[in-house]
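== chain A ==
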Amino acid sequence: MKKQNTFIVAAAVTAAVIAAFWLLLAAPAYTGNAINMTQGVTSQSVLSYQLHMIILWICVVIGIIVFSAMFYSIVMHRKSKGHEAAQFTHSTKAEIVWTIIPIIILIVMAVPATTALVNMEVAPETEMTIKITGFQWRWKYQYVEDEIEFISSLDTGSNFARRLASGTDPSSVENYLLNVDKPLVLPANTKIKFLITADDVIHSWWVPALGWKRDAIPGFINEAWTEVMEPGTYRGQCAELCGKDHGFMPIVLNVLPKAEYQAWVNQQRQGMAHEQAEIERLWARDELMDLGQEVYAAQCATCHQADGQGLAPAFPALAGSPVANGPVDENIAVILHGREGTAMQAWGRMLSDSDIAAALTYTRNAFGNETGDVVQPQTIARIKNG
Partner candidate 1 sequence: MLKRRTESGPMELTEHDDIRNRRKRAVKTAWALAIVAIMIFVAFILSGVLGT
Partner candidate 2 sequence: MSIESHDIAHDDHHDHKPSGFLDRWLYTTNHKDIGTLYLVFSLLMFFIGGSMAMVIRAELFMPGLQLVEPEFFNQMTTMHALIMVFGAVMPAWVGFANWMIPMMIGAPDMALPRMNNWSFWILPFAFTMLLSTLFMDSGGPAAGWTLYPPLSLQGGQSFAFVVFAVHMMGISSIMGSINVIATILNMRAPGMTLLKMPLFVWTWLITAFLLIAVMPVLAGAVTMLLTDHFFGTSFFNAAGGGDPVMFQHIFWFFGHPEVYIMILPAFGVVSEIIPTFSRKPLFGYTAMVYATASIAFLSFIVWAHHMFTVGMPLTGELFFMYATMLIAVPTGVKVFNWVSTMWQGSMTFETPMLFAIGFVVLFTIGGLSGLMLAMAAADLQYHDTYFVVAHFHYVLVPGSVFALMAGAYYWLPKWTGHMYSEKWGKIHFWVSAISVNILFFPQHYLGLAGMPRRIPDYSTQFADFNMISSIGGFIFGASQLIFVGVIVHCVYKSRQVATGRVWEGAKGLEWTLSSPPPYHSFNTPPVIDSTTIAHVEEAH
């Protein structure tokens, strides 16, 4: 009777454990969620995927062998079955065998591991260069040859829905937290060199489909390379903790066929020429206020909040602030150069002169601030260029 009970308990526990593992392993099939690394779209991502699969299967096989021996022993060599304990204490032969075999497995493993690493890290001759700079909490992309540059931030939809208790259901936002205002546009089938650095703290630039991530470290320039085989949209995120909005600085790659990419470059160039003209003309107050409100919502409101009240203690209020209501030159200097030792960044390197002028005009005339100042883009350009 007693023995039967033990058997029933043992069977029930085994069934529960197997069911739990089966659920865990089978769950993905029902939820449709990915559970494994994907192959990606570069030669590097294929290498890391293959290496991952080899080592995964080796681990699974080792696990099965070890655990089978153990569970066989647990079932057979138990006191309740009347098994007498043997008294051996060691076996030099066995111990040598299970030291040598893992060493052999490791040596065999080292071959693909080394090949993959060498092939991933050693860059071939590249055709174009992109400089990536991480900021808290956005990415800046500079096309070195084509002289295009822009900032890429979390898109407004996600940015709105992600606030604490925002009342917006994240599943109603397309690509929630994985979408940006301006994606990085790259040509397909082109060998591209990345120069990766950061301006404030360490970030890490990661698009899983490319097969690697690389830290963006202030004071250092890290090199990496890629060649995307398939045009398409690929998404990633910052992978190194970089402060409060670490979870909200996604990366979106828009990979175009070469011809389309060239068209995009031309279009950007025209846009830049237009922007230059915009900086040189005189703006009306309302124009500046409208653009300023947009810029403020996209760039400033994360810290200083939509109502300009800030978020104590790290992020000061702009409403009634001595800076926003003080001499305009000092205010411009803070915006352009940031404030050392705080989260306030040097926006001069990130935003266009028009954007900065508009944001300044807006913050000096909103939230109850009434300086009446109108800051023209050309003023900013003049100060910036000394």
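Inclusion criterion for the candidates: all candidates are chains of the complex that A comes from, given by their letters.
Keep in mind that, in the parts below, contacts are C-beta pairs under 8 Å (C-beta built on N, C-alpha and C of every residue); 3 or more make two chains touch, one makes a residue touch a chain; residues count from 1.
It should be emphasised that the depicted structure is a prediction, and the values quoted were computed from it without experimental measurement.
Q: Looking at chain A, find the partner in this complex that touches it; the options are 1 or 2.
A: 2
Q: Which residues of chain A touch candidate 2 once you look at their complex with the stated criterion?
A: For chain A paired with candidate 2, touching residues are 13, 16-17, 20-21, 24, 27-28, 31, 33-37, 45, 47-48, 51-52, 55-56, 59, 62-63, 66-67, 69-70, 73-74, 77-80, 83-91, 94-95, 98-99, 102-103, 106, 109-110, 113-114, 116-118, 120-122, 161-166, 168-171, 175-178, 200-202, 204, 206, 208, 211-215, 217-220, 222-223, 236-248, 312-314, 341-343.
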